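Heads up: the structure comes next, in structure tokens.
So, subunit A:
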Amino acid sequence: MPSADADTTETEATEAVVDEAREALLEAVTEELGDAVVGHHLIPGRDVWVRVAPDAWSDTADYLRNRQRFRFFDWLSAIDWLPSPYGRSLDAEVDKAAEDPDGDDASSGVDIADVEKVAGGDTRFQVMARVYSLATGIGLHVKTDIGDELQVASWIDTYPGAHWHEREVHEMFGISFVGNPDMRNLYLPGDFEGYPLRKDFPLMARLVKPWPGIVDVEPMPEVEEADGGAGSSDAAAPSATNPEDAA
Partner candidate 1 sequence: MLSLTTSTVAAEFAYWQTSGFKLLMAFVAVLIPAGTTVYLYLFKMVSFMQSRLGPMEAGPYGSLQLLAELGKNAQKEDIVPARADVLVFKLAPYVVLLSTFLLVLVVPWGPDAVFADFDTGIFFALAVSSVSVIGILMAGWASASKYSLLGGLRAAGQLIAYELPLVLAVVGVVIQAGTLNMQGIVAAQIEGEIFGWGAIGNPFILTQIVGFLIFMVAVQAELTQVPFDMPIAESELVSGYMTEYSGFRFLMFFIGEFATANIFAFLAAVLFLGGWGVPPFVADALFADGNYSQWMNVIGPLVMATKMLALTFIIYWVRFTYPRFREDQLQTFAWKYLIPISLVNIAVTGFLKVVL
Partner candidate 2 sequence: MTAISERRQLAYIAAQAADARVNIELEAEGMTLNVGPQHPATHGTLRIVLQLDGEEVVGADPIMGYMHRGYEKLAEVRTYPQVTTLINRIDWLGSFANEVPFILAAEQLMEIEAPARAKWIRTILFELARIANVTLFLGDMGVQLGAVTPVFYAFRDREYILNQIEAATGGRFHPNFDRIGGLKDDLPAGWIASTKTALDEIRDFCDEMEELIVGNEIFEARTRGIGVIPADVGLSYGLSGANVRASGVDWDLRRDSPIGQGQGLAYDELDWKVWTHPDGDSFARYWVRLQEVREACNMVDQLLDGLPGGPIMAKVPRIIKVPEGEAYVATENPLGEMGYYVVSQGGLEPFRVKIRSASFSNMSITPWLLKGTYVPDVITILASLYFILGDIDR
């Protein structure tokens, strides 16, 4: 197709331009925040991550909004890097076939530090946010590691829109935001116990009842020749799971 050729050359061209802008941004942020920038990561033409020290969390927001013109507050959330002690709670054959033979479902033995993280990370909880600059069309992910005290400064003075996001993170991960006066639960009932999005919070429905959907793991439709090994394991899946259901 002629259009496809034009397409690729165009994206390559824009990639080069945007890349430069992101490099410059990264440089500016690093210069301004100095040692507070703990790590960063850049995928040319796509995205840029900056990891800052938790103490610099609110300063970063202030700098980004007021000096770098990141006017648009996109979202704020958190990641729990603890490998899930429950896995997917699935025993489908297709699942097992796809897993490495040595890596089992309950991968609780894996150290958090070994987990691959973009822009790095030291602790279990990482709060991250994304802001966007309409002037340059660049979105920036800001991350910070939360220590054991599980708290970080609030962004609501800089980005009022962060309020609900922080409330959500608070109820889902148990991370407090210093300076946010209203930390009521957003979604969950008032006295909900536990923090559902933490990896060690069990998904009850999965634990008490085997999920009927395991037989539905649908292989991707394929255009050309089928991959032999995966195909056979897929064919084996229903017959293998049926006796289990009956048992």
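Rule of thumb we're sticking to: a residue touches a chain if its C-beta (ideal position, glycine included) is under 8 Å from a C-beta of that chain, and two chains touch if they have at least 3 such contacts; residues count from 1.
How these were chosen: all candidates are chains of the complex that A comes from, given by their letters.
Computed from a predicted structure; not experimentally measured.
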Touching candidate for subunit A, same complex, options 1 or 2: 2
Touch list for subunit A against partner candidate 2, complex: 1, 3-4, 7, 10-11, 14-15, 18, 45-47, 49, 65, 71-75, 77, 79-80, 83-84, 88-90, 94-95, 97-99, 115-118, 128, 130, 134, 137, 139, 141, 158-161, 163-165, 172, 184-193, 196-197, 201, 203-204, 206, 208, 211, 213, 216-224, 226-227, 230-231, 233-234
